[in-house]
Structures are given as C-alpha cells and as structure tokens.
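Every protein chain except one is present and positioned as in the full complex.
Right after this comes subunit A.
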Amino acid sequence: MSQYVLRRLMIAIPSLLGISLVLFIVLALAPGDPFGELATNPNVPPEVQAALRAKFGLDDPIYLRYLHWLAAMAQGDWGFSFVSRMNVDTLILQRLPTTLYVIGSAQLLALAIAIPVGVYAATRPYSIFDQIANTFAFIGFSLPTFFTGILFILIFSVKLDWLPFVYSTDIKATGIPWVLEMIRQAIMPVMVLGLFQAASMTRFVRSAMLDVIRLDYVTTARAKGLGQAKVIVKHVMRNAMIPVVTLIALQMPAVFGGAIVTEQIFRIPGIGSLLISSILANDTPVVMAVTFVFACLVVLFNLIADVLYGWLDPRISFR
C-alpha cells in the first residue's frame, strides 16, 4: 500500500513537470512581464531597465528561463513577488489556509446534504421527496455561483444585514468571538459553493444508489432478513459510494475553479483571488506558483481517489 502510494507519487513527478512546462510557456507567450511597469516609469532610465532585465534573466531564451525556474523551485525558492514585495511561498502560505477553509467547509456541507438526500431519494424513487429533491438539485446546478453569490449578498447583507459580505482576515477579536466571526463571514461563500456542489452530487449519489439497489446481492441481503436500514447502508451504500468517491475527487479541479469565482465575489483573500490579482498585475512568479499549486492539488486528489477506491473495493489491489 505505502509502496503503491510512493510509486504513484513518483509517476506524478513527470506529469507535474509537464504541467509546469506548459504553464511556463503560456505565461511567457502572454503579453506583459514583471517589468512592464518600469518601462512606463519616466524616472527609471532605459539603461537601468535593461540592466535589471539582464540581471533577472528576462531576456534569456525561454528554455533557459524555465530551467532557472525549475532549479530554483527544486531548491525551495518559489521566487519573489514584485507587486507584494515578499517571497511567493510566504504569500501563498498566507492565502492557502483561507481557501482550504472555505472549500473544505463547502465540500463537507455538500457531502452532508448530498449523501443523505441522495440515498433517501433512491430508496423511494419517484416519490414526492424524490421529486422535490430532484427539482432543487436541478435548480441548484443550473444557477452559477456568481449569480447565487450576488443574490445571497443582496438578501442577507444588503436587505437583511445579517452577514458581512467582505471577508476579513484581520478580525479584531480573540477567542470565542473570533471563532464566531470566522464562522459568520464564511457562511455565505460556503453556502454558495456547497449548495452548488451538493446539487450535482445529490443526483450522482441517487443514480449510483439506484444502480446498486436492484442488483442480485441486494436481494440476497433482503432474503437474510437484515431490515431495510441495514440493507441500504451496509450493502447498497457501501457499493454505491465507490463511483461517488471517484467523482468527488475528480471534481476537485472544478471546485478550485469555482472557488476562484466565489472568492472574487465575497472578496475572500484566498489563493484564487491572489491568482486573479497577480494576473492583472503581471506578477508572473505568483501566477506561475499559484497555478502550479493548483496542479499539485489536482494530482494529490487524484491519488487520494485511487487510494480510497482500492480501500472501498477489495477487487482492486495496489500493485
């Protein structure tokens, strides 16, 4: 098992290298660079500009620049943000916990809604509960987060004034009030992202359950007199969760993508909004690093999916 994980991590290295190369080339081809601002600054003489460009290797051919970046990354040097005037790794480490907090809570909320609703709906297909659940799920994944986000802000912040619509990292409180404020300001982004996720997950859980519920071994379990609840949980759910786990793990890239939008709407100082502001400010080292972190997270979640898959399904062995 640990050998399998190790081997998978080794396999991840070439794919991460490939991803980083593509990212680097795309960014190099994109207009603008970190010194774009200097070029328009009349106080900086052209020869200073040229000297700076040469010093930071910006005029080198692209493969050399990539190798420089790679060598630095390998030594743990993520580069320097010219806009924020700090090291990129410190900057990302500052922002990442906020993103993980919001996305993690949203995913937990989505699972907490999708699994019970999906399972219950599947045990009573075409019942009133099932139809209501289906309708809400359909509405849920038809509405994009940028719409529901603004709707939530309008209702809960502007009209009702219950919740703050700007996410703040420097809450002026300590202890329990700090915790409460952290929860309060995360409610709307977590709801928006979580409900959106829950909608598609519910439908997936339901159909996975319906696929399993009519299989022969479920009848076998019923013939043992185990009772509805035990048959559903032990025999149906256990099998239905295998594809669901895969789907959730493979959806993670889309979740991070969705988080970028949500972070923009609620002004959450997470990694997504860092990416947007860095792109707008031509802060190439940060853009490169953030996209690379996203790539690593996607690879990581794929690995988690495979490990969970093998754990849930004994027919799959780690070899």
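Just so we're on the same page, contacts are C-beta pairs under 8 Å (C-beta built on N, C-alpha and C of every residue); 3 or more make two chains touch, one makes a residue touch a chain; residues count from 1.
Note that contacts and distances are computed from a predicted model.
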Looking only at "ABC transporter domain-containing protein", "Ion-translocating oxidoreductase complex subunit B", "Oligopeptide transport ATP-binding protein OppD" or "Transcriptional regulator", the name UniProt gives the absent chain is "Oligopeptide transport ATP-binding protein OppD"
Which of A:Pro42, A:Gly175 or A:Gly225 touches the chain that is not shown?
-> A:Gly225
Given A:Lys55, A:Lys159 or A:Arg214, the correct residue touching the omitted chain is A:Arg214
Sort through A:Arg95, A:Arg203 or A:His235 and give me the one touching the missing partner chain.
-> A:His235
Where the unshown chain meets subunit A, residue by residue | 214-217, 219-228, 234-235, 238-239, 242, 312-315
